[in-house]
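One protein chain is absent from this view; the other protein chains keep their places.
By letter and in written order, the chains are A and B; residue numbering begins at 1 in each of them.
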Amino acid sequence: MTAPPPLLDAHLVADRGTFHLDIRLRIAAGEVVALLGPNGAGKTTALRALAGLHPLSAGHLTLGGTDLDRPERRRWVPPERRPVGVVFQDYLLFPHLSALDNVAFGPRRRGADRRAARARAQAWLDRVGLGGRAGDRPRQLSGGQAQRVALARALAVEPTLLLLDEPLAALDARTRLDTRAELQRHLGAHAGAALLVTHDPLDALVLADRLVIVEQGRVVQEGDAATVTARPRTDYVARLVGLNLHRGRAEGRSVTVGGLTLTAADSVHGDAFVAFPPAAVALHPGRPDGSPRNVWPATVTGVQRHGDNLRVQLAGPVAVAADVTPASAAQLRLRPGQRVWAAVKAAETRAYPA
Amino acid sequence: MSRRPGQRVPLALLLPAGLGLLFLVLPLVGLLARAPWTSLPRRLAEPGVRTALRLSLETATAATVLCVLLGVPLAWLLARVEFPGRRLVRALVTVPLVLPPVVGGVALLLVFGRRGLLGSWLDATFGITLPFTTAGVVLAEAFVAMPFLVIAVEGALRGADRRYEEAAATLGAGRWTTFTRVTLPLVAPGVAAGAVLCWARALGEFGATITFAGNYPGRTQTMPLAVYLALETDLQAAIVLSLILLTVSVAILAGLRDRWLGTT
Partner (left out) sequence: MTVRWTRAARAATAALTLALAGCGGADEPAAGDAGGRVTVFAAASLTESFTRLGRDFEAAHPGTTVTVNFAGSSALATQITQGAPADVFVAASPATMKTVTDAGDAAGEPTILVRNQLVIAVPAGNPGRVTGLADLARPGVKVALCAEQVPCGAAAKTALGAAGVRLTPATLEQDVKGALAKVKLGEVDAALVYRTDARATAGALDAVEFPESARAVNDYPIVVLKHAANPGGARAFVDHVRSAAGLAVLTAAGFQAPQSR
């Protein structure tokens, strides 16, 4: 028994200058995938390739069983004939058109007559809660409103594939919260495939069913939110999800990392990752006695605020971050250069195959 | 001078700016100072003057329309399409700026004249002759004025954000629709500025016009030609004619500006 073919089936190979992109992407109908990665990872190039704004140099792009780009067969469908809608990072609403005409632009180009296109545009503006701002020019709209108009504009062509390029990046924190919730609602209602390009893990975790993480043009990890957050496989992902991550060799529950052997909660053999949250790292002025088996001497290299706690950067046999309360920090009199003992409970140290 | 921080102007800029303005305005002051104001209404009423003025306005407007129709696509080509020899083409576009207009007029005769490269064919095939006709005036004016439009529009196109065009494409707009519905509206201010420059240049055109289209009242004698001939006999008449041309053109440009500003 084979799974039904995904709505989007793509192997995106593209070059931009010296940058080389090579990622595989599959998205089912109704699924929202987040393409997550640091700046310059190739997220935008992937999005442009999907939209038809950047040609593939190899690989293929198949949407709903139709090849949109397949260089080996010299097949390329221009952007205007792809069933793809795009919400651009800074929205790119046409400044000379009203909100209504911006949304009606797509339906009009795709064959609807003027009245029908405007009626559909009005319906979409109503759905994003901006029915009353139909006559406004983009510059009269706030950032959040412009984002919603851009979403309505992209959805009004009823795309099979919806692409969102950092849709919340341009908004301030407060607007972002509301808009994110609204976006989640519309993405849930979208019957086609959706790809969300972002560098914000929160957007990805809230909005997407599945995460695809790219670094330097390649997929480094993919999976659902729980897997990715529990088992990061690169420093970038570890930082995103806030875990200390080290790679070493495991023999059962013992994992050797650098000169240090840690005891983990999981049993693995061979190359392995160990991960533990900064909050699981306890600091002591001297070598602690008793239960924690994972203990090593370390040197404080930096202390920053992190939420209600302080995040302490430590050098030693392994470089880790530790979160301590201000009270214990005061007790320890933490300052750069100070020598301390770090301890992590084995139960909070996860190991998994590399 | 204002004390507000944003408005402080360095003297090193203010001084040459003032001198520049003075340099541009002083000749106008000279014209105004020497103008025989009392005879101005009478001159304006002269049928010859009105004919030349009307012809000037009509031909300059027609030349501007021609320049927009041909120049905007040319500017688009230069701004948006990579093709071999683009730098050369861009340099060629500015040739009419460098060429003395009289030489431009001769060059036009060599092409569109009765024995010209195209002119002889036009004459033999369609019975169309351009020299000594009003159409010839339009052609001569368009020749010298077109670079102003092309350069202005090309600059606007280069400055325009191309991602709007990409957004239009993802919404299903083909390249032509994108051009007419998105690109053109975005660069409209640049086109307007280019058209104004183009119109002003066409209105003042003299050398290419008299060389290519000749000088005949009512048919090819525009205001600058009338001014030049008046200069032969009557300096005051020439001053009056110049002022009339100046006043009318400034009034029209100011009126258009108000209208444009009113719509945005």
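Note that in this section a contact is a pair of C-beta atoms (placed from the backbone, for glycine too) under 8 Å apart; a residue touches a chain by one contact, two chains touch by 3 or more.
The structure displayed is predicted, hence computed values, not measured ones.
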| item | value |
| --- | --- |
| Touch partners, limited to displayed chains, of the chain removed from view | B |
| Identified contact with the non-displayed chain, of B:T38, B:T125 or B:T233 | B:T233 |
| Option from B:A145, B:V196 or B:I210 whose C-beta touches the chain left out | B:I210 |
| Residues from chain B at the interface with the omitted partner, ascending | 106, 109-110, 113-115, 131-132, 210-211, 213-217, 220-221, 225, 228-233, 235 |
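Here, only the chains that are shown with their structure count from here on.
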| item | value |
| --- | --- |
| Euclidean distance of C-alpha centroids - chain A vs chain B, Å | 54 |
| Partner chain A, residues of chain B touching it in the complex | 161, 163-164, 166-174, 177, 181-182, 185-186, 188 |
| Touch list for chain A against partner chain B, complex | 51-53, 78-82, 84-86, 88, 92, 94-97, 105-106, 109-110, 153-154, 157 |
